[in-house]
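A single protein chain has been omitted; all remaining protein chains appear in their positions.
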Amino acid sequence: MFEKVLIANRGEIALRIHRACRDMGIKTVAVHSTADANAMNVRLADESVCIGPPPARQSYLNIPAILSAATITGADAIHPGIGFLSENADFAEVVAEHGFTFIGPKPEHIRVMGDKVHAKAAAKELGIPTLPGSDGALRTADEAVAAAKAIGYPVLLKAVSGGGGRGMKLARDAAELRALFPLAQAETQAAFADDSVYLERFLDRPRHIEIQLLGDGKGSVVHLSERDCSLQRLHQKVLEETPSPGLDEAARQKITGIAVRALETLGYQSAGTIEFLYQDGELSFIEMNTRLQVEHPITEMVSGIDLVREQLRIAAGAPLGYRQSDIRLRGHAIECRINAERAEDFRPSPGRISEYHAPGGPGVRVDSGLYQGYEVPPYYDSLISKLVIYGGDRPECLMRLRRALEEYVIGGIDTTIPLHQRLADNAEFQAGAYDIGWLERVLADGDVTRCRRGSC
Amino acid sequence: MFEKVLIANRGEIALRIHRACRDMGIKTVAVHSTADANAMNVRLADESVCIGPPPARQSYLNIPAILSAATITGADAIHPGIGFLSENADFAEVVAEHGFTFIGPKPEHIRVMGDKVHAKAAAKELGIPTLPGSDGALRTADEAVAAAKAIGYPVLLKAVSGGGGRGMKLARDAAELRALFPLAQAETQAAFADDSVYLERFLDRPRHIEIQLLGDGKGSVVHLSERDCSLQRLHQKVLEETPSPGLDEAARQKITGIAVRALETLGYQSAGTIEFLYQDGELSFIEMNTRLQVEHPITEMVSGIDLVREQLRIAAGAPLGYRQSDIRLRGHAIECRINAERAEDFRPSPGRISEYHAPGGPGVRVDSGLYQGYEVPPYYDSLISKLVIYGGDRPECLMRLRRALEEYVIGGIDTTIPLHQRLADNAEFQAGAYDIGWLERVLADGDVTRCRRGSC
Amino acid sequence: MKFGGSRPRLAPDPDLIRSLAKLLDETGLSEIEYEAGGQRIHVARHVTAPAAPVASATPPDAEKPAIAPAGTNGATHPAANGHDDPGTLKAPLVGIAYLAAEPGQPPYVRVGDAVAEGQTLLIIEAMKVMNQIRAPRAGRVTRVYVGDSEPVEYGSALMLIE
Partner (left out) sequence: MKFGGSRPRLAPDPDLIRSLAKLLDETGLSEIEYEAGGQRIHVARHVTAPAAPVASATPPDAEKPAIAPAGTNGATHPAANGHDDPGTLKAPLVGIAYLAAEPGQPPYVRVGDAVAEGQTLLIIEAMKVMNQIRAPRAGRVTRVYVGDSEPVEYGSALMLIE
């Protein structure tokens, strides 16, 4: 096992990795920008090195500085955490070239999954279901209608060389498709000087379901079932839970089997997550994240498996050491992402924490580097705490979630705690009746922010 | 289920009960002395009532004040917590007489177990093994030697009307017993004007093992296995763990069976704990606590059962709803009692908390009402936090314990955190090789307080 | 950079000091003092001139704790029903206050009444027992803080007798 691990990240995830290292008796090196000198992960680390000024480009994305820090501290491995360099295949390679162990997947797996087009192709090869579509461009409306017949309506017309929604058209039947096809071509031509368009099945109310996987690079792969991350705002996850209140058991069995076989075929190493859209009993591949996920703790709560510890063990060359049949999932877990933002309009709210009281007691886990007097810097993302709740079942988990949110005090800045309190009181959320569009619809209604128990 | 529960206690246990109530959607009433007006449990409670000045006699032991508070707030049940009125049978009765539900056992069970002599007799009747002894007084050395033959050496001579060690003599064989017998009689005569003495088996290095039980008063009883509370100082528990690193499996099976049958016979209701001395594979009854125990969280961690919730459910008339076979114990848990005392000499250290950072992450639970700016009052016991650690096995739990202690910051007062850090680093403790005398011996050697990792 | 370890001291935050100093400039103040949760900071730019007496006003909710968990409010310290005037008569026990001997009857005392030492001022019922609350000394009732049939906790102010 490693003697000393350099954690090339910041915030709560850097603290999370520090904790996993210390739980294994591994020394830690924190690297930080000048803006994070007083961060809790830096202060708890056995050693720390300032690697640059606040801008991430010059610090947390500064590969030479990070490698120099590893050299001068004599670290033997580097954990990239989440974001920053965690899905940078070149970084994974250069880390190895400099004689350090990269705690994560093989560079080639990072690389293939990092490119949307290649990733979808790879997924198909691996037998992972993808969104039905016309493979390649369509020249005529007839071709489009024929393709749509196979795909099934509603369908979405998209620009091949597109992006940003330009030239996108939604067609609910053949007539509409015939009418829209020339328009789509024209718009696409105008936008991208290329009129080739293609079709994809349109999902109007999908859930975001992702499968957590662990592989040891020696052929052994297990899954830790799914996480439902459908509660999103502007494609940002807000709250995640496991198991999903909306995933059909047959679909769960099928997809976890496919996912495990796919990673066995790849010979995948470390923790990884395959994200899907789920609607009408069908799962369609979105992407694969070749790293830890922010929401990994809920899987830890129901599985009893420490995912960061597993990453460290696997990177050190250890085999998984257990089979799928050894894994027992128990209870229900929910994570609330608490951001330094106004709950009303999500305006960022950096600043000094004037008072802090974290909830505790049974079934409550807090992953956060906050403390009274800490200054939330304005340079990085606004995630400041992850409130992770465990319950024997979903109703118990929801009750405890309310209780924990009642207890949580973060003073001096605005946070999204009130949003989570209103979510916890929302009947549709309690019923598990939500898809990836639900939260934004509810926010638009102003429903979710309506007052409750005099808390606003 | 109850609408509103009055919590007739203070400190971390009052907060623990508040959390269990809120987890079930039950409103809480905090009663407090003037010294506890700003305590976290008071501030989190839905309602609070000041019931008197700091001395417990006039507040937390003030039955009329507590009942008046229940009346004016319209509470429908009262939880006595731990200590104070929790084992006062008269209180349990008067609570019921005033039309409130007492959250705890039937008064008669509190009463019989509250009296050491009756309790031991009751235990014998219930088939619970007690310390072998001469039933009743011994008149002559010959009688003593005969009795000792049956009991087995070493034996302890004790005064029947005794107490405080007066007239106590330890005899390792018949010769020594013959020599000491007249001395014991003389001392006893001098001390208590009564020379009757009796014999009891003497245990030189017992462990303190206790069995957690739950009964619904309707005949159903389950056990949640044992807790090892052998780490004590002046008969005060310092650190507890489950499972015990020293309890033989056969003995565990035997004693849990006996304990369950005993409470079935009693028709016991609510949570209860039977404490034993354990040595040489034999368990001997010490006493039964007809209440929650301070160390209950470690049992919750390995069983997944919320003991305070069970107390509430049972008091509301619900049946257990599960059988012994439904209970699955998993992993290992340790609780550190963190007191406001100097780790070196255990001198109490009340005062203002100038800085506070509680550990978090996986497997870490903190039961504490501390916050930065809180004033630890000098009037009550010095327990200010319970650090509860879970691990898949004992080694993992011990590693995580060290990590969590490293992270824990309580500024402005002295605490016993350094003592726990040194315990966590002690080889004998790590080996589980300790009995109820071990900690005091080690403290006397100064062993445990020797410096570690430059932390002192 | 740190290698190995020794424990740092408590220290003020220079950025906070700088920002307060800026506020001194901006507002032309000569002193700013701020205290919270055991920490206190005081900045001043001293110039000769005698200090005027402090005008200190305590708002009604002064004793509310600094931290109030979401969805709940702070517990009010009994001393906060406050009025620490020596003439304040405080509840010696928890219960229901009655200002008259019987419902519908006139109250024992009204604001403005002169009272003799030992005179019954009100009753606090606790556990079905009617406890007569008597005047500790002779004086005049200048305020009645509690309403008839209102619950009172230990130490809450009942009346002011001057």
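Just so it is clear, A, B and C label the chains in written order, and each chain counts residues from 1 on its own.
The criterion applied here is as follows: contacts are C-beta pairs under 8 Å (C-beta built on N, C-alpha and C of every residue); 3 or more make two chains touch, one makes a residue touch a chain.
Note that the coordinates shown come from a computational prediction; the quantities given were computed from them, not determined experimentally.
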Practice prompt. Among B:G133, B:P377 or B:P418, choose the residue that contacts the chain missing from this document, as touch is defined above.
Written response: B:P418
Response to the item:
Of A:V49, A:M168, A:I209 or A:L292, the residue that touches the missing chain is A:V49
Item to complete: Name, in rising order, the residues on subunit C that touch the hidden chain in the full complex.
Response: 1-2, 4-14, 17-19, 21, 23-37, 39-40, 42-52, 54-59, 61-68, 70-77, 151, 153, 156
Practice prompt. Mind listing the subunit A residues that contact the chain we can't see here?
Written response: 30, 32, 34, 37-40, 42-46, 48-53, 59, 64-65, 67-69, 71-73, 98, 354-355, 371, 373, 411-412, 453-456
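Following the convention adopted for this analysis, only the chains that are shown with their structure count from here on.
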Practice prompt. Using mean Cα positions, find the chain sitting nearest the overall protein centre.
Written response: B
Worksheet item: Between subunit B and subunit C, what is the separation of their C-alpha centroids in Å?
Response: 38
Worksheet entry | Centroid spacing, where centroids are CA-atom means, of subunit A and subunit C in whole angstrom | 49
Worksheet entry | Residues of subunit C whose C-beta touches two or more other chains | 36-37, 39, 66-69, 72
Response to the item:
The positions of subunit A in contact with two or more other chains are 355, 357, 372-373, 406-407
